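Below, a portion of the complex is reproduced, with chain positions unchanged.
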Amino acid sequence: MADISAPAATPFRLSMLLYDRRYRSMTIQVFVFILVMAFAWWLVGNTIQNLRVMGKDFDFGFLGQRAGYDIPSPPIPYTSDDTHLRATIVGLLNTVIVSVLGCIAATVLGITVGVARLSNNWLFARLMTIYVEMFRNIPLLLWILIVYAIFTEVLPPPNAYRGEDPAASMILFDNVALTNRYTAIPSLGMTNNPGDLDLGYRILINWAVIAFAVVLIGGWFLRKAVLNHAQKVQDATGDRPVTWWKNLAIMTVPSLLLIWYFGLHLVPPELKGFNFAGGLNVQNGFVALWLALTLYTGAFIAEIVRAGILAVSKGQSEAAFALGLKPNWTMNLVILPQALRVIIPPLISQYLNLTKNSSLAIAVGYMDLRGTLGGTTLNQTGRELEAIVLMMLIYLALSLIISGAMNVYNNRVKLKER
Amino acid sequence: AEGDTLKAVKARGELICGVNTGLVGFAAPDASGNWAGFDVAVCKAVAAAVLGDPAKVKYVPTTGQTRFTALSSGEVDVLARNSTWTYSRDTDLKLDFIGVNYYDGQGFMVRKDLGVTSAKELDGATICIQTGTTTELNLADYFKANNMSYQPVNIDSNAEGEQQYMAGACDAYTTDASGLAATRAAFADPENHIILPEIISKEPLGPAVRHGDNNWGDIVRWTLNALIAAEEYGVTSANIEELATNSENPEVQRLLGASDELGAMMGLDKDWAKNAIKASGNYGEVFAKTIGEETPIGLARGLNAQWTQGGLLYAPPFR
Amino acid sequence: MSEAITRDIDRSHMKVSDEVAIDIRNMNKWYGTFHVLRDIDLTVHKGERIVIAGPSGSGKSTLIRCINRLEEHQSGHIVVDGIELTSDIKNIDKVRSEVGMVFQHFNLFPHLTVLENCTLAPIWVRKVPKKQAEATAMRFLEKVKIPEQAGKYPGQLSGGQQQRVAIARSLCMQPKIMLFDEPTSALDPEMIKEVLDTMIELAEEGMTMLCVTHEMGFAQAVANRVIFMDQGQIVEQNNPHDFFHNPKSERTKLFLSQILGH
Amino acid sequence: MSELHAQTVSFVRETMIPPAPPPTRQTGALSWLRENLFSGPVNTILTLLGLAIIWFLVSHFWDWFAHSVWNAASLAECRQIIAETWGEGARGACWAVIRERWNQYLFGFYPMELYFRPVMAFGFLMVALAPVLFSESLQIRRIVLIVSAALTLVLMAVLGAPMVWLAFAAVVMIGAVVIAERHAPWLLIFSVLYPLLGIWLLWGGSLWPQIMVLASIGLGWLAWKLLVRVSPLLAMVAGVLVTLILWLVAVGPAAEDAQRLIPLAITAVDSDQFGGFLLSITIGVAGIALSLPLGIILALARRSDMFLVHTLAVMFIEFIRGVPLITLLFVASLLLNYFLPPGTNFDIILRVIIMVTIFAAAYMAEVIRGGLAALPRGQYEAADALGLDYWKAQRLIILPQALKISIPGIVSTFIGMFKDTTLVVFVGLFDPLKGVSDFVRANFAWKGVYWEPFIFVGAIFFIICFSMSRYSMFLERRLRREHR
């Protein structure tokens, strides 16, 4: 077989820029590039000129100035004397916290409802449909406001817990007080406090937390080992050894030991002065936002889950039944692995939406990134250009991280086809 | 852009005035969409002074975040939106506050049954506060200075704040005292709420214009002064026509354009001040109509009385 | 496609025993108020190869799906391999592991390789050790002539290959009875032959088979009996020769003239 | 023992069995209950849970709804009426606020005597959409057209539209109904002209700019026509350039001159008078209409095999999709002035529409990309083999099909965007949800009403979005059926 003989080089003519496929795409690209660059240059030029006219500059120095405002329940130590940068970080952490918790809860809710909608209980399936349609077709902002309003209007103020014959009483064995400001939950006390690990920048992590983390991660790996072993036994003998009690032990016993060692106990909240103290007060703004995001996104996820399960054709489960597989095995071995492929990509874009939607936090006064950097900081310093650009970049980075994870997953599970 | 706001307004035939998106007594549209309120009166006066017609105003509602940008980018000609005059706003934000139309101070409102009589007793309290305002900074400073702690409940708008406070989601509601009074007045049970005596900050609220256009700044400043002076000299919307022709007081004559051509110095008609006052009356009339004691809001003049009455209002002489 | 069947099969060694594999008595089924199967009586002996034909909607699929309880019958009795199908789950499981089924659209599990498709049920239902299950699976894959595809995913195979995998998958459970529901009707003509060849081979080995199909060549070549259904009833039963050359009922005649017409 | 056995079973049915009714436990209400509500312990628990939820909701909210007051001048009066009628401490809804302020929730500050104009614009929108959205089913299109014609005319009459306008609307709507029956594709001409007409109806003012815009498009088309023989690419560039330059330079002055010669104007309404649902719908519709072409271009760019074009499209789409809409709205209200030449200043609503358009375009691009990807390769190849060039192939073969497949996705994008228009409140516009409610509550009479406006606005949003989502589901189902 002859080897590649280089194609005869045709002499270059100017008209080839337009009419030769190879050069034409170059021409178009260069043209587009010039256009885009010109546009960008125009924007930047205008911005520079405008800044000069207004006597402003483009400078992130304001992030080093004193913030001067307070943030309720910051996740890391923060006072009004800290800088705008730290306030921004607090806001970012708040965004991340509510997003992560929202994603988790919405997933749980969405899966539950999605499956419930497929249930053959007429009433329940209808109710779930109503829930899904209500939340999908009414703006999120309204839900956030409504949930928040319900919290404020329906729950009692801390005052109601006062006195001999209080109007409200704590629930869960006097451990949790629901109020219209916050939910007071017990905090964890330790009789044998191992002290904190100082990460610098006044960020402290208790050693006990680290110990638990290590134990849990270790337990997770151990559990995997147990499952692997079970799989091996099954492969060899055909019988799968019972593993649930081993797993349970692995996951609980070391933690129980640690609890005993540190003398971990609950410190219930107590009404002191105006408010509950001693325990943890979880702000209603946060809870309302989290709940609204969860309910709203959960409705979308429910649809995704339902569609995902329905997307696995009936033939698949019939084939599995015909082979004698039991319903729960059919679910685990046949339906779920296929449904997940359909579910996960839109699920992750829902996570993305949730994260972006958390920027509505301001409506309930939860100080997320938009509330700190894009809100009070912007307002106090008047640095709208810098603040908004920075805010967009941070959100963009969060989104890219999430969608990056999605792409990795998608590539891993892509079905092989002809 | 510099120095031609007046020209632009005249050419447009309309004044663009930045106002609040809705604050009782200060700026709010009614059922048929007509804006009214204490701040709105300033807009009307300026429009009357410049264009001769108080109706020629376009109101641009601004939020806490958009207000200054709206002004500095030229979206509005004047910002009459209960904004506190502070050093950094005047300098760093490149705005010019042209005066004070309402001397306010930040206060606290609590339920009577809370048993609190002084702000000093608020240690550990939960306090509702609107984000992105100077009140937020004042509050932080005040509690810090007094070595007390508090839990802020940040709210986005005044309406939400009231709702939170009423439901007991916060022990105290803090904002400018004028706002507190307005809020309290609207309650079903105003007698069960008290406004604490402490005023923890100075909140001089005033209209602002863009930095750099001094002539325009003068126009707005002196329009406001004209309203204040008119009250001082007893010029009201009822007697203004009469006084314009036969006032004895030379200052009034100058003010109403009967003698000197003051308006021409700023590029306005000689009737400018007369028109401004006619728009919705002198300062006192505006106050009484929008937020005064006769209104449901029921604010007393207090600091906002004329200097002759022991207040702070003191219009420089018109000459 | 009658030319697809090339050789004439030697039926002499394909013995039909007296043992009863499937016994259906007086069976009725409704979908809602629609009476799909009416008074079905059918006895299938071990080693019998039965072809079920009939116009679309006549209840052929429903009938064979009742046999492994993918559909529930509402009256009458179905006894498979001595076990009566009631709502007793244990019986259903037992029956299902004795009865293999091949669907029109293969219904392979797309997320598992061919080998995994074949070993899934033996491992989880029969508790066969993996090694052994794989060995069995390879044996059946060789039988259907695609051992080299064991590592591929169903999506990577042609339709004919997929259907052969589906047959192998059923065989791996070593069923006593095989049900086929139009196994070749979703295939391109060239692939039909591959699949029919595989089925013929099975038939030659004496597997009890019930096959819904319109491949009349196949019916003539391997069936002991052809059953013609219409409107949910068995209208005619006969040996293939008589069925094709000497149909008795009017409906059968009409039907045959239609499918053999072109 | 052998073959013989099989032959003995020959059987012929002589009489067919008639269908019998199923056994009784298959039918009836009881069996329905048993099957659907109490078919097992889990099911029974779920049913009880469902009943509990319903009971909880009803018991908590029923009395509030039952004690509704429709006629009052202020919240205080409402409270008083409730206390008088149902006793001290009774809770009740004060719908009087809606009764008094409904117009602002629907129209914002739009001049009251001109309410008929938005209504008319909305009615015409239905006509304009009919050939696009309801192109398949004659029956649905007929229903939509007739219902919207009747509704529009009745509403206009109720809102006190002058006879001239009523007649105009009647002619257009009835004409549309007739044309739809006779020669439906002609309605597309109306769809194309609708944006100009809609803008004119909403904002009013002179009709000349609209005419001039049309004229400049005509000139652009002429330029294209002249040059297309030389080079299609060049012709397209020239056509677009001519149109754009005319828009930027000539349309304004020409329209003014023409207006001076022949006045042809109706009362102008500034966009700052827009509010409530009028604002939401305007932003939503404008956003979707503008984002569609942009989305198509982005989708084509993203599918392009030119590296740079592809990369730029991906970067743009991912950037826009990666940031919250609220930050883009901030850009519109706070930053756009930085990016434009000093001294340019234009309408905040227009700026918001631009940002919303960009935002929707990124989502639209993804929707359309899906539609493009769903087309079999054969369609591209057949177009190529027939000698159609890229643009012709796209316009004549690919896009008509891809867009049709994408309609459900487009509708969903629209729903999302329509809901998101509530966010404009954060840049000081009066969205129906919070913007209007906030200023209504800034009035002394209605300080403290909270739930009623939310429920009212939420219900309207629900009705609009729900019907649209049902429509898109219906389409999706039909498309799926067609694809089989």
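Every chain is named by a letter (A, B, C and D) in the order it is written, and numbering of its residues begins at 1.
Following the convention adopted for this analysis, a residue touches a chain if its C-beta (ideal position, glycine included) is under 8 Å from a C-beta of that chain, and two chains touch if they have at least 3 such contacts.
Please read all numbers here as calculations on a predicted model, not as lab measurements.
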Overall composition (this structure file), stated as a label formula: A x1, B x1, C x2, D x1
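Just so it is clear, only the chains that are shown with their structure count from here on.
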Winner on C-beta contact pairs when A-B is weighed against C-D: A-B
Of all other chains, the one whose Cα centre sits farthest from chain A: C
Rounded Å distance between chain A and chain B, as computed from the means of their C-alpha atoms: 43
Interchain centroid distance [CA atoms averaged], chain A/chain C, Å: 50
Residues of chain A whose C-beta touches two or more other chains: 53, 149, 153, 362-363, 384
Junction residues of chain B - those touching two or more other chains: 1, 65, 69, 163
Chains that touch, pairwise: A-B, A-C, A-D, B-D, C-D
Chain A to chain C touching residues, read off their complex: 234-239, 313, 315-316, 318-326, 329, 333-334, 337-338, 341, 415-418
Chain A partner contacts - residues on chain B that touch it in the complex: 1, 64-65, 68-69, 72, 88-89, 92-94, 114, 122-126, 131-133, 136-137, 139-141, 144, 150-156, 160, 163-164, 167-171, 211
Sites on chain B touched by chain D in the complex: 1, 20-25, 27-33, 58-63, 65-66, 69-70, 73-75, 157-159, 162-163, 166, 183, 185-188, 295-297
